[in-house]
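All protein chains but one are shown in place.
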Amino acid sequence: MANKSISHGADSRLEIESTFKDRLSYLGRLLWRDRTGVVGILIFTTVVIAAVFAEFLTPYKPLDQDLYASKMPPMWEEEGSPEHPLGTDNLGRDMMARIFYGARVSLGVSFFGAIIAAILGVVLGAVAAYVGGRWDEIIMAPVNLVLSLPYLLFVVFIASVLGSSLLNVILIFGVTNSPIFARVTRGEVLKIRESAYVESAISAGARWWRVLLFHVMPNLVGPLVTLISFQISAMIFYEAGLGFIGLSVPPTVPSWGNMLSEGRRYISSYPWLTTMPGLAIMYTSLGMNLLGDWLRDVSDPRTRRSGR
Amino acid sequence: MLKYSFRKVGQSLLLAMGVLILAFAMVRMTGDPASLMMSRNASAEEREAFREVMGFNRPVLVQFGDWITHVFMGDFGDSLHFREPALPLVLQRLPATIRLAATGLAFAILIGIPLGLIAGFRANSLVDFFGRLIALLGQSIPNFWLGLILILIFAQRLGWFPVFGADKPESVVLPAFVLSLPVMGELLRLTRSAALEVRNEDFVRTAFSKGLHRYAIYIQHVLPNVAISLVSVIGVEFGYMLGGSIYIETVFAWPGMGQLVGQALGWRDFPLVQTIVVFTSLVVLGLNLLTDLIYALIDPRIRHGK
Amino acid sequence: MASILKVKNLVTKFHTVDGVVNAVNDVSFLLEDGETLAIVGESGSGKSVSMMSIMGLLPMPPAKVEGGQALFNSKDGPVDLIQLPYEAMSDIRGGQIGFVFQDPGTSLNPILTIGKQISETLIRHLGISGREAKDKTVSLLAEVGIPDPTLRFDAFPFQLSGGMRQRVMIAIAVACAPRIVIADEPTTALDVTIQAQIVNLFKELRVKMGVSTIWITHDLGLVAGLADRVLVMYAGQILESAQVDELYENPKHPYTIGLLGALPRLDTQESKRLVSIDGTPPDSTILIHHCPFAWRCAHAFERCWNEKPALTTVGEKHTVACFYAMEEGR
Partner (left out) sequence: MRAQPLLRVNDLKKHFYIPTGLFGQETIEVKAVDGVSFDLNAGETLGLVGESGCGKSTTGRTVLKLYRPTSGNVFFDEKDITSIPGEELNKLRTRIQMVFQDPYASLNPRHTVKTIVSEPLVIHGLMKGAELDERVKELMELVGLNPSYMKRFPHEFSGGQRQRIMIARALSVNPDFVVCDEPISALDVSIQAQVVNLLQNLQERLGVAYLFIAHDLSMVKHISHRIAVMYLGKIVELAGRHEIFDNPLHPYTQSLTSAVPIPSPKMERKRQRIILKGEPPSPANPPKGCVFHPRCPIARDICKTEVPQIAEVQPGHFAACHFAGTPIQDT
């Protein structure tokens, strides 16, 4: 009913000259409206910075042992010291360094895992939707199978069979998560292909590749980016879980999951060995979930209000 | 209805077949299941003998046929560690896992759905805010880590609950709560959006226009429609909990199937792991089928449809 | 004739993220006993919102009734519907004022039988037992022209066609012999031949029950054969109001004249162009302090841009809110 259209009434408001203060408050309104997205992006950016610039942000290496400074609590506790802001572990390794370097593993695994899953899934889903018929059934049968299984159990099973290595973990996550992308892509493509604007393009003489490139793909981006964001969050969890039972990357690699697995043994005496990596996981995952929620809302231009 | 049920049963049987193929293939994914199951320092002769015993040197299709036949007769193979049939070992652990998952599901339903309903009816209220916060945290906190933290606080520091095991009745509280948290968040979110959606349906306005009492409208018109959209979710979530209990059971030393998986992995007892994976998957498929059938029973559009 | 509903200075706004939508701006009208009143307007004109806000059927928030009165001559004496608490209002809704909505496909609960949906109204307002309610429901179904009413009692909405569902809606609306039936575009979602059936049913029921009807519609053609009196709404305001014959033969407001000219007619041989009203309705988020039609009006002059015209009587039971029409009338 409140159709915002270019009508006479709306035009008159455009002519109001905007002052610097107006623009500032406009920016403020934009930030407030998109606050979940702003917080999500902020969190994501800090994690990326920690991972990429770990060398510059901390003087320690994650594997440097210093037995004289072992089992130090975080700096805000009585026995802590600003030299090791988040404390040290049982071998005297700096917790902050391990968490920053660990971000590389967690982000790397989840990011590349999600990308592989997305590429595989989009191709499968798009082919299923576009070719249809028997091919649709042949592709979607295993997809539906994987989606109806107890996922964690299967991933644990596969990881234990294949053995722990960074590449294996990425590949496992990529392949086992592709079905969800396939299902979403297939659904979206079918929806878009039925849409009146695709029908209109075909009636104007567009071939299938043009429809795919100019109509289907652009409208797929929104849902896919949203899904990738949620999947990154999920894969950070899966990695931590696998690491926790010793099935993720090799124990020498400082991943958040491995840190949890080691810290668990000392939980009653040195709880920060467990709390710190857990908080890192929670922080990152929170950011990706906020980002995903926001992307879901804004990816549709029809629900996106114009800046006025 | 009959046609629908038959189709669902057929689909489930096909999926079950898929599970068996997948589980069979996974053990053979590396090409040599023998070296997978034996310790690294086993000699070449020992390996050869093991292959002979397990039948790994026969053609793959023959192995598969053999395995399938046995599975249909309830024989999932022998555990390497216990040297006895694997299925009874799993069945022994099943009640504990079901107890844990069912308690967790009860938590999730009893807290998630009412909060979701209130959040949906009173969007942007305080309850809504906290509800969404719970949902967001449920999504963002790794639950096995939360388990560790809760053990630290409530079991070790405060001593309110047992640290681990399943000896006392209250033992189930912490692990079930932790297991339920992500599901609770998901149920809350879905209930909220379903309630919001149903509340804005034309037929609810019709109900108001008939002058019905507010609670009569919520209970007779809104709730059943929300419930229909939740039934299928609850089935899926219960399956998730059965499979997801592996970490929680490990953390809390809960004597269920999840803990057994963790132990079996340590023993490299792959026949046992395989049995648990196949068995749990079949249970999950069965649950999904059950939900689909319940769904058909309560939704007249399917019950009286073609 | 006595008036049964008297609406005075109704103002309804929606507080949305995009700003405040001025949906109903100072609307006043009367409904007389036994009369069929049509409220005509395009989408966004506030025709439906005005009735829904009187009856408290808008989602609040975002909607808010910010002023006005709606005096209803209820069975227990006159009441102001706007001030009524929920309980008292729900006694009136469905009991003394019935509703028929636009889309019979979505206006019935998909998982309850139509029998249940009709009888719950009867049980709520007449305080009768389930058995009595069932008997009465069956006779109601027969009355609105549903074949095999006893069988259909247990049918679900999806098992009925669109026309049948709308008959069920009508049965719900008239179940408790209300004083007013408010019909919000009840035939818009239906095909022409079914529309004719439903219109006929309304006319029959009106003769039988003597109920006053408010018929909300965008279709001026339909109104001609149906209403006693017509209100023309635009941008949340009433621009013109007259008895039906007077309005069609002697329309005063340029908007009404435009709307009538925009309608093609089956009964003419000429093939001249339709009268078209240029432009689109104004953005409802700005509060307009002059004639809301001025932008699109060919006759607009200075005064139209400076003040808001009030409804002024130009003939018997004929009022119009237009400076041009008033000057011309003199």
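Order of writing sets the chain letters: A, B and C. Residues in each chain are counted from 1.
Going forward, contacts are C-beta pairs under 8 Å (C-beta built on N, C-alpha and C of every residue); 3 or more make two chains touch, one makes a residue touch a chain.
From a predicted model like this one, the values you see are computed outputs, not experimental measurements.
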Residue of C:Gln195, C:Thr213 or C:Thr319 in touch with the missing chain, whole complex considered: C:Gln195
Of A:Arg33, A:Lys61, A:Arg210 or A:Arg264, the one touching the omitted chain in the full complex: A:Arg210
Identified contact with the non-displayed chain, of C:Lys8, C:Lys64 or C:His218: C:His218
Which residue of C:Gly163, C:Pro178, C:Gly236 or C:Pro309 touches the chain not shown here: C:Gly163
Positions on chain A contacted by the hidden chain, ascending: 3-7, 195-197, 199-207, 210, 214-215, 218-219, 300-302, 306
Residues of chain C in contact with the chain not shown: 42-43, 161-164, 191-197, 200, 218-225, 244-245, 248, 258-267, 269, 271, 273-278, 280
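As a convention for this text, only the chains that are shown with their structure count from here on.
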From chain B, the most remote chain by mean C-alpha position: C
Most extensive contact between chains (C-beta pair count): A-B
Between chain B and chain A, distance of the C-alpha-averaged centres to the nearest whole Å: 24
Centre distance in Å when chain A and chain C are each reduced to the mean of their C-alpha atoms: 51
Shared-contact residues (touching 2 or more other chains) in chain A: none
Of chain B, residues touching chain A in the complex: 14-15, 18-19, 22-23, 26-27, 29-30, 36, 136-137, 139-142, 144-146, 148-149, 151-152, 156, 239-240, 242-244, 246-247, 250-251, 261-262, 265, 270, 273-274, 276-277, 280-281, 284-285, 288
Residue ranges of chain C in contact with chain B within the complex: 55-57, 59, 86, 89-95, 98-99, 101, 103, 106-112, 120-121, 124-125, 156, 158-159, 169, 172
Residues on chain A engaged by chain B in the complex (per definition of touch): 141-142, 144-145, 148-154, 156-158, 160-162, 233, 237, 240-241, 244-245, 247, 260, 264, 267-268, 271, 274-275, 278, 281-282, 285-286, 289-290
